[in-house]
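What follows is one structure encoded as structure tokens, with my remarks underneath.
For this depiction, one protein chain was excluded, whereas all remaining protein chains were kept in their positions.
Up next is subunit A:
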Amino acid sequence: MRTSSWIWRITACASALATIVLVIGFIYAWNDINYPQGEPLAAGSDSGSESPSAPGAVPGNGSGADQEEQAGKDEDTTTAQPLPDHLNVTAIGDSLAKGTGDNTGSGFVRRSIDQLNGDGRSAKLLANLAINGMTTEALLPKLDDKGIRYALQRANVIMLSIGGNDLFQNSGLLSEETDPDALEIDPVKLMALLPEASERLQSILQKLRAINPDARIIYVGLYHPFADLKELQIPGNIVVSTWNHSVMEIVNQDPNMTLVPTFDLFQHKLDAYLSSDHFHPNGAGYQAIADRIVQGLK
């Protein structure tokens, strides 16, 4: 009987206490949800102790080499800097960077990283920020996002693929691709799109450089996915190579930027390299791009 009364007392007290605490919590919750008090937040609350490094600092491994690299850069900006031992890759851009069309889902980003690792280099994918259907117009404001800037700052190799959607999607080619006869490419209209788009690309590359002054930026050039359609072959080739050429001119301004050409790779091998949507590369096509990227990084 004694134990019974003790059990009762303890249970009663504990549950009374618990109830009081929980009711208080309930009142707070009700208040907080119904009358949320927005407050201007001090950017960077206390948990973010290791706040993202300033754009100048190259984070991570091989810091000694990085410092030398930076020092070297200050003195001489005309030569490309040697790559550090560990490659930290961040990819950004459109479906090509994402790997759409690749059955394994790897895309050229993962394939080139795998190949680098196989060749004895140490490479790691930090983040793949590519989004299907990305255009230069959509990418530009994205570069102001803190998370994206952070991922770019942490990298020492940035892979960029952009522009394909500017050229081909705006022209309406993609939506009607099943019916090639209905396609009417207007080279004049396409050419008119080019200057704007390449201007935006220039701002993108400048922004990337401002975000990360030391990374190797690899731009993957465009190929012409409709080169096997007679009426599109010549005008399309002209547009694509004009684009690639204008990109080359921008890229040449910066010794640490590279354009990896793909135009010649795909020109006569569309059957072998394109996936079933006839726009994105398949696994073999991505592998071919990756091979080129790796050759430039070895």
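One rule holds in what follows: a residue touches a chain if its C-beta (ideal position, glycine included) is under 8 Å from a C-beta of that chain, and two chains touch if they have at least 3 such contacts; residues count from 1.
Everything below uses one rule, namely that contacts and distances are computed from a predicted model.
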Per UniProt record, name of the chain withheld from view ["2Fe-2S iron-sulfur cluster-binding protein", "ABC transmembrane type-1 domain-containing protein", "ABC transporter permease" or "Transketolase"]: "ABC transporter permease"
Option from A:Tyr150, A:Phe168 or A:Trp243 whose C-beta touches the chain left out: A:Tyr150
Given A:Asn132, A:Gln206 or A:Gln253, the one touching the chain that is not displayed: A:Asn132
Interface with the undisplayed chain - residues on subunit A: 4, 7-8, 11-12, 14-16, 18-19, 21-30, 32-34, 36-39, 41, 43-48, 51-52, 98, 124, 126-133, 145-148, 150-151, 154
